[in-house]
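Heads up, one of the protein chains got dropped from this complex, but the rest are sitting where they should.
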Amino acid sequence: MRRRGVLDVAMLDDHSFGIRAPIWWGNLLMIFIEGTAFALMIVAYYYIRRNFNTWPPERTYLPDMGVSTVNVVLQLISVAPMWYAARLAFEHRPPEEVGRWLMLVIAFGIAAIVLRAFEFRGLHTRYDSNAYGSITWMILVTHLAHLIAGSLETLLIALVMFKGPVEKKHYTDATVMAVYWYFVVGSWVAIWLVVFVSVRFI
Amino acid sequence: MTATRDRVQLKASTQSALGVVSVALLGCSGFQSVLDPKGPRAEDVARLHWTFTAIATVVYVIVISALLYALWRASTRKPFIDEHQYHENPDQAAVMKRGVIIAVSATVIIMLAALVMSVSTGSAVATVPDAKPLRIDVVGHQWWWEVVYDDPIPQNVVKTANEIHVPVGRAVLLKMRSTDVIHSFWAPNLAGKKDLIPGHETVTWFRADTAGIYRGQCAEFCGYQHAKMAFYIVAQPRLDFERWLTQQRETAPKPTDSLTQTGERVFLSAPCAMCHSIGGTGAFGNIGPDLTHLASRRTIAAGTLPLTTGNLAGWILDPQSIKPGVKMPPTQLDPQSLQALLAYLGTLK
Partner (left out) sequence: MAYSQSLPMRDDDRPDPPPLISAEVESDVRAKLSATWKEKSGFYGWLTSTNHKSIAKRYVVTAIIFFILGGIEAAMMRAQLSRPENRFIGPDLYNQIFTMHGSTMMFLFAVPVMEAVGLYLVPLMIGTRNVAFPRLNALGYWMYLGGGLLLYGAFFLNTGPDAGWFAYVPLSGPAYSPGKRVDIWAQMITFTEIAALIGAVEIVTTIFKQRAPGMSLNRIPLFVWGQLITAFMIIFALPAIVVSSTMLATDRLIDTHFFNPAEGGDALLWQHLFWFFGHPEVYIIFIPALGMVSSVVETFTQRRIFGYPAMILSMVSTAFLGFGLWVHHMFATPLPQLGQSFFTAASSAISIPSGVQIFCWIATIWSGRPRFTTSFMFVIGFFFLFIIGGLTGVMIASVPYDLQVHDTFFIVAHFHYVLLGGAVFPLFAGFYLWYPKLTGRMLSEKLGKWNFWLFFIGMNITFFPMHILGLMGMPRRVYTYLPEMGWGPLNALSSFGALFIAASALIFLINVFKSLRTGAPAGDNPWNAPTLEWATSSPPPSYNHLFIPVVEGRDPIWDAPAGELSVVTGLRTDRHEGLVTSIMDAIPERRYEFKKETILPFLLAVVAGSWIAVAIFTPWGVTIGGILAFIILACWFWPTISPEHDTEVALKKGKP
């Protein structure tokens, strides 16, 4: 088969952001997978609720609102430095600048992880007490895993930004990381509404 | 099926309890068959089956004929030489479009017809026809069926196992639960399945319009001996059924001769009484089936063996070789004790 070159792509850039970047799509699909898992756990939460007369079950205190609400606020605030870091990355600003803002996000991440310990205590139930305890613990532990993974990944990107060698594609990684972080925060807001708020009304 | 009949039939001594249920009724075409309905629920579904099968056969023949015609027509055509070598020319396209549209429309119509039939049959079989059905409790165990005829008066509660006696022509409402894993109650000649699920109480109903003995078996995989978890539904004329029920309400007769008295002692002193109960004795075990009227039943080990003295002896000594994994442990008995025990159990009619 003879070939005719009809299109020269040598001038095209070799990195891109958003829907033009494969990694952005890979990350989005990952979010679909994990989002579906969270959604199914929330469905399971309400499914299990039907087996109890009261919710939370008898002789179980309502989960504490205090710490979890602080955690919601904290995580929502952490979106701001993440957004700013992503914007700096998008503008190809010096890597150290991006890295500094990412470090701020990690500080929030660590705070959220620490608060999570108190949240478990505030549930006033254990994973092996009954099905209510099992499902609330499962949801919180899964989200904790996301917080840890998100913070570690952010740390990794921050380290790359400080230590180098930094390529343009690492800027893309930083912006994609931001999308993932928004997902982690958003899913916490949803979980908080289910596990800490809706429990008071159903 | 003569051999079948013989094997499933009980010893002559139990036939009185079976009333007019005759050998002829047992055999006909299949005593565990969807296509030999003996009650309204199974009849509706059997009708649905034949209708569906007819429609499906016609659809299949038509579609396959169309495929064969297409293959034949295409292979007899001359090789392509026109510019439409790789895709249809406009004339062909019009024919193909029309063909596909007609076929898809027919599919939709047939599908909707099947749906209507299905939903109307579904609501028919979901409704219990009698205002006052006979209520029976069924409890699933690994791997046998506990059957309880409840009664407000405690002495009148009847407990049996793996055999459900019902009156002909009256709807029966089963209230079912499971104490261990999920089982599924299925007597195909009478009705479709219903699962027995721990933590959920389920309800099903059936009505036997013809006297007879219908076999059913667990239809949800429930572990080791899922294969050997059968039961019988004995449909009897009303009077026979009531006679049977009255008889089942009695406690076990006191042993009269020395052999059966020894047998009772063996039963109470051997591990038997830890799991089984016999009304009127000190045996109140509730892990295994109630044996108060054991000898009136047709089979042992949930339909695994016909109840004969030999089978019963084999079962008591070594149940694990007959039904590996069954919860009943082997029992060590010397020959005399065994004989006595068998004689005693034989009196539990």
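For the reader, a short list of remarks on this structure follows.
Every chain is named by a letter (A and B) in the order it is written, and numbering of its residues begins at 1.
One rule holds in what follows: a contact is a pair of C-beta atoms (placed from the backbone, for glycine too) under 8 Å apart; a residue touches a chain by one contact, two chains touch by 3 or more.
Bear in mind the structure is a predicted one, so any value in this text is a computation, not a measurement.
With the whole complex as reference, residues 1, 3-4, 7-8, 30, 32-35, 41-42, 44-45, 48-49, 52-53, 56, 59-60, 63-64, 66-67, 69-71, 73-75, 77, 79-80, 85-88, 92-93, 96, 99-100, 103-104, 107-108, 111, 114-115, 117-119, 121-126, 142, 180-182, 184, 186, 188, 191-195, 197-200, 202-203, 215, 217-228, 304, 324-325 of chain B touch the missing chain. Annotation for chain A: contacts to the undisplayed chain at residues 1-16, 19-23, 25-26, 29-30, 32-34, 36-37, 40-41, 44, 47-48, 51-52, 57, 92, 95, 127-135, 137-138, 152, 156, 160, 163-170, 173.
Here, only the chains that are shown with their structure count from here on.
In terms of their C-alpha centroids, the spacing between chain A and chain B amounts to 52 Å.
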